[in-house]
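Right, I'll just put the structure down here and ask away after.
Heads up, one of the protein chains got dropped from this complex, but the rest are sitting where they should.
To keep things simple, chains are lettered A and B as they appear, and every chain counts its residues starting from 1.
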Amino acid sequence: MPGIAEYLILGAILFALGLVGFLSRRNLIVIFLSTEVMFQGVVINAVAFARLHHHIDGQAFALFQLVIAAVEAGLALGMIVLLYRRRGTLDSEAWSLMRG
Amino acid sequence: MTPTTAHLLYLIFALGGVGIYLLLPKAGRSQALAGAVIGVISVAGLLTVLAARVILPDATTVYFYLFATIAVLAAARVITHPKPVYCALYFVLVVIAVAALLVLQRAEFLAVALVMIYAGAILVTYLFVIMLAYQGGSPVYDRRSREPLLAVLAGFVLMAAVAGRAEDLPQPASPPTVAVPTADAQDAASQLHDSNTGAIGAAVMTKYVVALEIAGVLLLVAMVGAIAMSRKKVPVERFAAPVRPIGQVGREVEPY
Partner (left out) sequence: MSIETLKICGIVILLAPLAGAVLAGALGPVKLHGRSHWPAILGVAAAFIAAIVLFGQVRSAPAGETAAAVSVYEWITNGTDAAFTVDFLIDPLTAIMLLTVTGISLLVVIYSRDYMREHGSPLRGYERFFAFLALFVFSMCALVLSGNFLLLYLGWEAVGLCSYLLIGFYYGRPAAAAAAKKAFLVNRVGDFGFGLGILLIYFTFGTLEYGLVFQMVQEGMTGVGDALTNGRITTIALLLLCGACGKSAQLPLHVWLPDAMEGPSPVSALIHAATMVTAGVYMIARCGAIFTASPIAMTAVAIVGGITALFAATIALAQTDMKRILAYSTISQLGYMVLGVGVYAADSAIFHLFTHAFFKALLFLAAGSVMHAMGGIIDIRQFGGLRKILPWTFLTFMAGSLALAGFPLLSGFFSKDEIIHHALTVHPVLGVLGLVTALLTAFYTFRMVFLAFYGPQRVPEGVHPHESGKWMLVPLVILSIGAIGAGYVNIEATGRSFHHFLAPVFEHTFAAASPAHAAAHGVAATAHAGFWTEYGLMIISGGLAIVGILAAYILYMRQDWLPGLIRASAPRSYRTLWNKYYFDEVYDAGVVEPARQTAHVCVGLDDYLIDGLLWLVTAIVRGIGLLLRPFQSGMLQGYALSMVAGIAIIVLLVFWA
């Protein structure tokens, strides 16, 4: 029976992989996809803690996580479409107006 | 976790970092093969280290490690594949593996909800946008990464820091199959009911009803925002009322 530790390690691994993807890929879509991978790690952690404490709160939290993820995906994709229309490219390096 | 196990874990994490670094799209010759090999080795090592503590594997453990492996490998492929469509598809795989893991933890409602929302809605939307912004061929931003070394370093150090301490938490006594009544009588709503769905529903509808409402508003706002963002701007003059000089008589003509 895998204990809490294994689930937490798995959650950390998924979160970290998503983080690496967010930081290093240049395609705007893949960046947000990596964000979703981070969400998966968080969901695993939340549910694992729910099981640890014998509460349903963790799962409720994970449910609201899903809502947030959906909202974020919708808005992010809308923005990606806008940005693509502006510059004609999906490159994140095209947007460095805040430099200096 | 004994210290030696911890050190082994760090070593495996380091190895995994090297593998991810080699797999990330870079200029020059692709080192994906080497990266893949190293990555698989590290995952195998992880499994060995973690599973070695289990004396008698039962079905739950086996399934856990199986789906965990799938999830990790698919997630690695999500972030390292040069083509965005493949990233999305690998992500579907991640979602399914995570759903399986949730089922293993008796969170069936959440598992199904995950599959429905992610694989059903979000991923489809992603694929639509990928098609919308199709650039053809392999553009430069897919072939190269930004600062792969620093990103891998930062991410894996964080991971090792968090994961290395995961053992400090106490184990649950036994997998709860039925609700274990808690001492807190006011927390009756949060006890596990007959079914997982029922339990979540009871919790959300009573204890977290405000959050539920706010979540609904959030979704509405997001919908309105997405529509407002992506609409084309229409010149205002087409709808402006005609200016009629004082004293002029005659038939009004529609502007359009």
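The rule is short, and it goes like this: contacts are C-beta pairs under 8 Å (C-beta built on N, C-alpha and C of every residue); 3 or more make two chains touch, one makes a residue touch a chain.
Remember, it's a predicted structure, so these values are computed and weren't measured experimentally.
**Student:** Which of these touches the unseen chain: B:34, B:150 or B:214?
**Tutor:** Hidden-chain contact among the options goes to B:150.
**Student:** At which residues does chain B meet the chain that is not included here?
**Tutor:** 146-147, 150-151, 154-155, 157-158, 161-162, 164-165
**Student:** Can you list where chain A touches the absent chain?
**Tutor:** 19, 22-24, 31, 92-93, 95-100
We take it that only the chains that are shown with their structure count from here on.
**Student:** Using the average of all C-alpha atoms in each chain as its centre, how far is it in Å between chain A and chain B?
**Tutor:** Going by mean C-alpha positions, chain A sits 5 Å from chain B.
**Student:** State the interface residues of chain B toward chain A in the complex, per the touch definition above.
**Tutor:** Its residues touching chain A are 1, 20, 24-25, 50, 58, 60-61, 64-65, 68, 71-72, 75-76, 78-80, 84, 87-88, 91, 94-95, 98, 101-102, 105-107, 109-110, 113-114, 117-118, 121-122, 125-126, 129-130, 132-133, 135, 139-142, 144-148, 150-152, 154-156, 158-159, 162-163, 166-167, 169-172, 175-176, 180, 182, 190-192, 196, 199-200, 202-204, 207-208, 211, 215, 218-219, 222-223, 225-226, 229-230.
**Student:** Can you check the complex and tell me which residues of chain A touch chain B?
**Tutor:** Of all residues in chain A, those touching chain B are 1-10, 12-21, 23-27, 29-30, 32-34, 36-37, 40, 43-44, 47-48, 50-52, 54-57, 59-60, 62-64, 66-71, 73-75, 77-82, 84, 89-93.
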